[in-house]
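Handing you this structure, nothing more for now.
This view holds just a subset of the chains, kept in their places.
First chain written, first letter: the chains are A, B, C and D, and each begins at residue 1.
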């Protein structure tokens, strides 16, 4: 399976855990995960956030699962950057 | 035939496979393919996505074919960057 | 817990301490803290400011607490950049 | 005659050959030609494209001729970057 380098998610979350805690919990799901969180809309009981997760190799299932555990819902996957997991031709012949 | 370095496609796809899976499958069609996928519109049963595929040498036929297999339709080729496959003059005379 | 690299806060503060003093007090809460303060709105008794705090490792609790001591209120956490505190896989196996 | 480094053309083309094939054919007209093609408008039987051709030394006649052979028409030359073919003064006196 191709390697996921960046995912941009539109997520609806409750006010608690707050934006900082939410981002920290996700970052700690993998090694060298970088999480950028931008609050886009604040409603009575929810916040709409844009989550950008970057890493060398993102385990998306684990991320999606933990968002659900924290009471969040992935509205949409807005952007994806992936790289082929096939070795380059140079490496194939070496 | 000239070497294809980048293609930007406007594609209509069903919700399944989702954006992440869609991009991963395409990336694994060649070595060192990079696939950037941007969801531009979400309708009831479909998503309009912008697909940017970059690589040293893109096999477009294979890409186009696999998009069809996953239920997608290429609306338009929006951008293309290609390079001559002719050797440079320096190389021709060496 | 993940490491906090940058926080962007929307803060309501009284006119005193002024923007400069406010920023300086926050910067001195940790070593190598960089504080950028932008005044966005000025009202009769208050100012709405955008605070961007960057450092290698931000202690958010300490920041939040000191803002309160100076009479300010965090309206919202607008942006967060955090990094996993997990060692990289290379480091785990060494 | 001065050396042509970049030409931006507004071209009307039939749907066939498609954008990718159109660009590839042009790129192969010279060595190290780079062709960027952007589809700007799609009509019933035609596409309006913006063609940017860059190279160390573009043979414009050849390009113009091949566009015609593929059924296209150059609407306008929108941009041109050329360089004097005169040797620099330093080179003239050496």
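The criterion applied here is as follows: contacts are C-beta pairs under 8 Å (C-beta built on N, C-alpha and C of every residue); 3 or more make two chains touch, one makes a residue touch a chain.
Please read these numbers as outputs of a predicted model, since none were measured by experiment.
Copy number for the full complex in this structure file, with 4 chains shown: 7.
One rule holds for everything that comes next: only the chains that are shown with their structure count from here on.
Interface residue usage between subunit A and subunit B, two copies of one sequence, is largely distinct: under half of the residue numbers at the contact are used by both copies.
Look at where the CA atoms of subunit B average out and do the same for subunit D: the two points lie 23 Å apart.
Between the Cα centres of subunit B and subunit C there is a gap of 42 Å. Among all residues of subunit B, none touch two or more other chains. Against subunit A, the residues of subunit C that register as touching in their complex are 1-4, 7, 60, 76-89, 92. Subunit A meets subunit C in the complex at residues 18-20, 23-25, 27-39, 42, 55.
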